[in-house]
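Before I ask anything, here is the structure I am working with.
Every protein chain but one is kept in place in this view of the complex.
In order of appearance the chains are A and B, and numbering begins at 1 in each one.
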Amino acid sequence: MSVIAVPKVRSKRVTTGVTLSRRTGMVFVLPALILFAVFIAYPLFTALSYSFFSWTGIVRGEFVWFENYVTLFTKLPYSTDIPNAFLHNILLFVGAMVFQNTIGLGLATLLHRVGRFKQFFQTMYTLPYLVSPLVIGYLWSLMLSPLFGPVNAVLRAVGLDELAQPWLGNPQTAIWVVVIVTAWQWIGFPVLLYGAALGGIPQELDEAASLDGASAWQRFRSVTLPLMVPAIGTVSVLTFIGAMEAFPIPYALGGSQGNPAGATDVLSLLFYRTAFESGASNAIGTSSAIATLLFAFIFGVAVLFTVMLRRAERNLT
Amino acid sequence: MRRRILTTTALVAGSVLALSACAPSASSGDTEAESGDDVTLTVWSWRTEDVEAYNAIFDVFEEAHPGITVEFEAFQNTEYNQILTTGLAGSDGPDVPMVRAYGQLQPNIEAGQLEPIDGEVEGLDEIAESVLAGAKGKADGKTYAVPLATQTLQMFYNKAIFEEQGLEVPTTWDEFIEVNEALLSAGVTPMALGAKDDWILPIFADIVGSARYGGSEFEQKVLAGETDFTDPDYVASLEIISELQPYLTPDVVGVGYTDSQIQFTSGQAAQFPGGSFEIATFRNQAPDLEFGSYQVPLPEGAVLDAPVSPAYADGNFAVNAKSENKEAAFELLNWLATAEFGQLVADELNQFSAIPGVTYSDEVMQEAWDNYEQGQAPYLLLVDFRYGEPLGTAVLGTEIQRMFLGETDAAGAAATLQTGISQWFTPGQ
Partner (left out) sequence: MTATLTPTAGPRGSASTPPDAHRRRRQRPTVGGFAASTFLWLYAAISIAPLLLMVSNSLRTTQDMAQNPLGLPLPPDFTSYQKAWVTASFETYFFNSIFVTVASVVLSTAVSLLAAYAFARTRSKMFTSLEGLFLSGLMLPVYLAILPLFFLLDSLGMISNLWSLILVYAALGIPFSTFVLAAFFRQLPIELDEAARLDGAGPFQTFWRVHLPLVKPAIATVIVFRFVPVWNDFFYPLILIRDRDSYTLPVGITRFFGEYQTDWATLFAGLTLATIPLVVLFLIATKQIVSGLTAGMSK
């Protein structure tokens, strides 16, 4: 993954004969497209269409236009739960960008510089990703338990008693626990991806800059970082989507109600309990509406962001 | 281009359909129609803990009913509703599914997935009204399943700790407070409560408060529309929870349900407000633990004049409307309504059977059952207020958490509960 040192001279427009024709392109895309169309596009659009009907159990009733959507904004519990959950999703995104991706970038850079034990560290950092979602909640609840957990025990042992809280019982801290645990699990992703990106940056650029007298930080800012923009963009978009759709970890730590007192509630949890745990017969209609709104939002933002990203990429080259 | 994509997709879809004709068939050949030959009934459940016990139970049935084999299968509890719904909708479902009670049963009934059993099963009239109500359709009043178990709610206590501290089971409210105070000063957590898991909180509320707000009397009034949850007696019952907070673990909202079970089984806490379903767990986790249960005495101003154990029906057996073995299924259901099965439920599953006339060899169970027979009440929110969204139990659970955190008080909690329920509940039905 590299960009040539003198990019401005070469114009990307000199591409005749090398870019793929529509036809060839189509041939390459077709297998994925078919698989996608049958097993994702079809269920996705069908499920989204559910939101325009009223349901009794799994029997579809009549077409009700936007009634289900109106319900979401006017009736309890949705009218209070949705803004609350949405806020938490945004918090998860911000938290992930700040903790997960920044630390991930830092770790990747450090590993790149240090070089030794690289594979060992990469493995250590990605191992959490391998832990089944079935037990992440239990393991972390146990570790953070105010009664039995080692975290508080350690804090007290080093004299930081005030910090020994009921982490998962305090609405202020609970959501941040979700952020930290998510970062813990996913940090391998930016570490690996940024690592791959860093590996593609030619060393000569870095060496040339240091010969010019630039400090490590300056080199990072002016040489490395700009060349990492595409990778950062990719990771950011995926982080955004992941944060808006977060489900396994909030569910594992706070249950389907987003305990304590809704402090860890996210939109996917709301969807889950509306669809699967309520006694209402129109569960499918309402939950599909939630999912459709979520989807529309993510789609809009992601598209916007990708467009801006492509533009930035083009400007850089 | 778009047309080409469409035609290609259509071609592929078509070929997949053709291929599926050669796809291996799903299940292992239990598709015999009722021909008097051997029939295999599939029974589904969420009780993964009980698989071995049920296999033993159904062995008894199979001996008495040659020609019918019962295959019992249990799935993860949290995903069960979805598994069941898709199973009943598809072509591969169970013959006799275990189904939830009360509100969570309704979606399956309304979708026509279950077969009504009035007239097909004998012995239903022996079962208590309030328990059978959990197996009926709210809209049409028909019975769709045979109730399996009753769960009662009470206060468990550690006999060894009580002896050590020289304490006796309290019979008045003052004695109850004294016991808790004594335990607190002795450095033992008086009551273990996993407030992080919201579902345990309405249980706690009814254990300590049901007598205060009036048990089934209150239930009748609310259902008829004569009062609602902002009633001063109900608010007072919630205030009891705040009163008792000092006797719970500090920062109780950080303690999970599993943690609270450990507190009790390891002897760190002396009492555990919980359901009869805990008995099997405690026996399993701590076989040496000596414990008993009692009904929380009447608080001041209680509407009732005797303590009660709130209770509810837990689980029913229904018949899949699409089953190809309905005759055999009804045979099984009839057996499930007999005292013989009820006794097996008691002996093998350590649960209270919904069928009357059962004796419990486990003394803790017998004690709890006796208490229940002397003073009954419905576990109000679960029994009557899970027929719509939001669930009554979910609202109150979250509100009690907020009470513990100091974000609201009893009056506020009651008001929020009422607002939530009035989204779908209309009295007088």
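Heads up, the rule we're going with is that a residue touches a chain if its C-beta (ideal position, glycine included) is under 8 Å from a C-beta of that chain, and two chains touch if they have at least 3 such contacts.
Model, not experiment: these values are computed from the prediction.
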item: Which residue of A:L134, A:L225 or A:M308 touches the chain not shown here; value: A:L134
item: Residue among A:V94, A:A196 or A:L225 that touches the chain left out of view; value: A:A196
item: Option touching the unshown chain, where A:M97, A:A164 or A:A302 are the choices; value: A:A302
item: Footprint left on subunit B by the chain that the document does not show; value: 1, 16-17, 20-21, 23-28, 46-49, 51, 73-79, 82-83, 86-87, 89-92, 258, 261-262, 265-266, 277-278, 280-281, 284-287
item: Hidden partner interface residues of subunit A, rising order; value: 1-5, 10, 12, 14-15, 17-22, 24-26, 28-29, 31-33, 35-36, 38-44, 46-47, 50, 58, 103, 107, 110-111, 113-119, 121-136, 138-140, 142-143, 145, 148-150, 184, 187, 189, 192-193, 195-196, 199-200, 202-204, 216, 230-231, 233-234, 237-238, 241, 244-245, 247, 268, 271-272, 275-276, 284, 287-288, 291, 294-295, 298-299, 302-303, 306, 313
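Note that only the chains that are shown with their structure count from here on.
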item: Centroid distance [mean C-alpha coordinates] between subunit B and subunit A, Å; value: 36
item: For the subunit B and subunit A complex, residues of the former touching the latter; value: 1, 4-5, 8-9, 12-13, 16, 81-82, 85, 89, 102-104, 106-113, 195-198, 249, 251-256, 258-259, 262-263, 268, 386-391, 394-395, 397-398, 401-402, 405, 407, 419-420, 423-424
item: For the subunit A and subunit B complex, residues of the former touching the latter; value: 22, 26, 30, 33-34, 37-38, 56-59, 75-77, 138, 141, 145-148, 165-171, 255, 257, 259-262, 273-274, 276-281, 283, 286
